[in-house]
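I have a structure I would like to understand better, so I am pasting it below and will then ask my questions one at a time.
Excluded from the complex is one protein chain; the other protein chains are retained at their positions.
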Amino acid sequence: MSAAIAEPTITEDGRRIGGVVMEMRNITLRFGGVTAIKDISFDIREGEVRAIIGPNGAGKSSMLNVINGFYHPQEGEVWFRGEKRGPMKPYQIARQGIARTFQNIALFKGMSTLDNIMTGRLIHMKTGILGQAIWKGGAEREEIENRERVEKIIDFLEIQKIRKAPVGSLPYGLQKRVELGRALASDPQLLLLDEPMAGMNVEEKEDMSRFILDVNDEFGTTIALIEHDMGVVMDISDRVVVMDYGAKIGDGTPDEVRQDQKVIDAYLGVSHD
Amino acid sequence: MPAEFWYGVEVMLNGLMAGVMYSLVALGFVLIFKASGIFNYAQGVMALFAAQTLVGIQTGLVPFSHLINAMLGTKIHHFGWNVPTFLAILLTIGVMVLFAIIVEKLVLKHLVNQEPIILFMATIGLAYFLEGFGDLMWGSEIKKLDIGIPQGGNVWVEESTAFLGGEDFYGFYLDTLDIYATVIAIALVASLVLFSQYTKTGRALRAVADDHQAALSVGISLRTIWVIVWSIAGFVALVAGVMWGAKSGVQFSLSLIALKALPVLMLGGFTSIPGAIIGGLIIGVGEKMFEFLIGAPFLGGATENWFAYMLALVFLIFRPQGLFGEKIIERV
Partner (left out) sequence: MIYREVGDFKTTYRADGQTFPIRFDRIRYYVVLAIAFGVVPFLINDYWLNAILLPFLIYSIAAIGLNILTGYCGQVSLGTGGFMAVGAYSCYKLMTGFPDLNIFFCVMLSGLITALVGILFGLPSLRIKGFYLAVATLAAQFFLVWMFNKVSWFYNYSASGQINAPERTILGQPITGAETSAPVTYLFCLSILVLLAIIARNLTRGHLGRSWMAIRDMDIAAEIIGVNPLKAKLTAFGISSFYIGIAGALLFSVYLGAVEVGEVFGIQKSFLVLFMVIIGGLGSIFGSFAGAAFMVLLPVLLKNVLVGTLGWPTDIATHMEFVIVGALIIVFLILEPHGLAQLWRIIKEKLRLWPFPH
């Protein structure tokens, strides 16, 4: 059976949330003797902002890695856009339209901001080797077209001043923004953000929240994010998945989850039986 | 058993002995790599330099005599004395320790946080430097190295194993020098293993190899450890240089031992002492057996030039971290 099509809904602020775009069914992930994810199922609907939260070590990053194909679960299935995912390499999954940012920034330190974001366009750039060797004509045109798109993202993220700066020299907050830009550049359908606010001060968090919401609003991009700041999660997400010790202990709207006793116990550290 | 079989066994024994020598050289690499993350390409040239210095001191050569003669028009060559072997060895060890100190002060200290490829290139630069320096200091002619170890086929071994193969087999031909070299190498390897496991300095070495920052935080002086490690590597180089030099004379080709150690390290992992030992034995036996069984009869010989690399390469494809190296787990 293909992914269940729930009725599209309209949220309070007028965004359209569509049917299920990604579904995790009974995912179990093991590393040697350690079970990182135990039999977790949840779905992500098109156009929504889905948060994944939980105490440290709950398996959230591993979950994200399963979603973008870096880890392969030993059991369970991943369904994307109504199709079961077969054995695929990460770069093939990227081409399907899934992009992500990383907890410890994974920018290309040897390149400038502009170049880093341009790498996000790689999956859309098709000129062959011969065309690139000649450059004039097709290759140059493609480069300029993609440059224009990247410049829109640079404008959107307000990082014009640093476009030529080597990325390694930028402060942490700006690097995170550049990484977001790189992920956006690939025109993803599903954007995975791994702790995008980590290490930021209040102002930077507000900026980043605004960017995330704008992306979701303007481009309709579905977003799944891992985040520790509860205020942010409650503010910007439509639905929340709560993980603890590799298992799912909550799934619903922020309000529902906030009042769930199991979630409260997990965060307050009540001992498990 | 036909004589052919016993010849094969002889090849294998020679391979094992060559393997022990490879392990010894590889050990020098492993020590430095473990302690400082540097692959010391200069290890081979260090062996050459150590051997040159030993012979030079023994025969009373004047250091830099050619250079001095060229600059000043003089014709000096020898001091005229001969230094007894034991003293010469001690002095050479002293020179290698001095070398370690200088390298640490002038090179290592300044390259602390660079990427591995830069460090590797620096050791290649060091190798070139030391090669030219050694030649300037002691001259580049082939020298004969004699520290009193007997050479030539060991008669006792030959006679006592002659019974094995019947009429066509004359007993195992094992060079006495090789036998001595094997015994010395095993002793050295054993003492190095004991040293690193049971002494305070050895423990400090292992701490540094694990985590520089952590070692610093418990008060271990990184620089002292590096000097110690390079001195030990220098000593290992001396032993290797003496063994190989006694066999084929002290000349440039000695420095190519370094290249032979590489497949050993690829097999055994760059950070493992037992890996260096087992890797050395596998390469030693492997390349001799391959040459004996396939290389000489079918491929025109001289396959020892590349077989070790191919073997290591094939091995690496299936097990990229080598036999004993640490498994590289990639996290994002």
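Letters A and B mark the chains as written, and numbering starts fresh at 1 in each.
Everything below uses one rule, namely that contacts are C-beta pairs under 8 Å (C-beta built on N, C-alpha and C of every residue); 3 or more make two chains touch, one makes a residue touch a chain.
The structure presented is a predicted model; accordingly, all values stated were derived computationally and were not measured.
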Task: Option touching the unshown chain, where A:39, A:77 or A:143 are the choices - done: A:143
- [ ] Can you work out which residue in A:45, A:60, A:182 or A:248 touches the chain that's missing from view?
- [x] A:182
TODO: Quick one: say which of A:100, A:177 or A:248 touches the chain that got left out.
DONE: A:100
Task: Touch list for chain B against the chain that is not drawn - done: 39, 66-67, 70-71, 106-107, 110-111, 114, 116-118, 120-122, 124-133, 135-136, 140, 259, 262-263, 265-266, 270, 299-300, 302-303, 305-306, 309-310, 312-313, 316-317, 320, 322, 328, 330, 332
- [ ] Since one chain isn't shown, list which residues of chain A touch it in the complete complex.
- [x] 68, 70, 89-91, 94-95, 99-100, 102, 106-111, 115, 118-123, 125, 127, 129, 132-135, 139-140, 142-144, 146-148, 151, 182-183, 186
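Criterion: only the chains that are shown with their structure count from here on.
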TODO: Please work out the Cα centroid separation of chain A and chain B, and write it as a whole number of Å.
DONE: 52
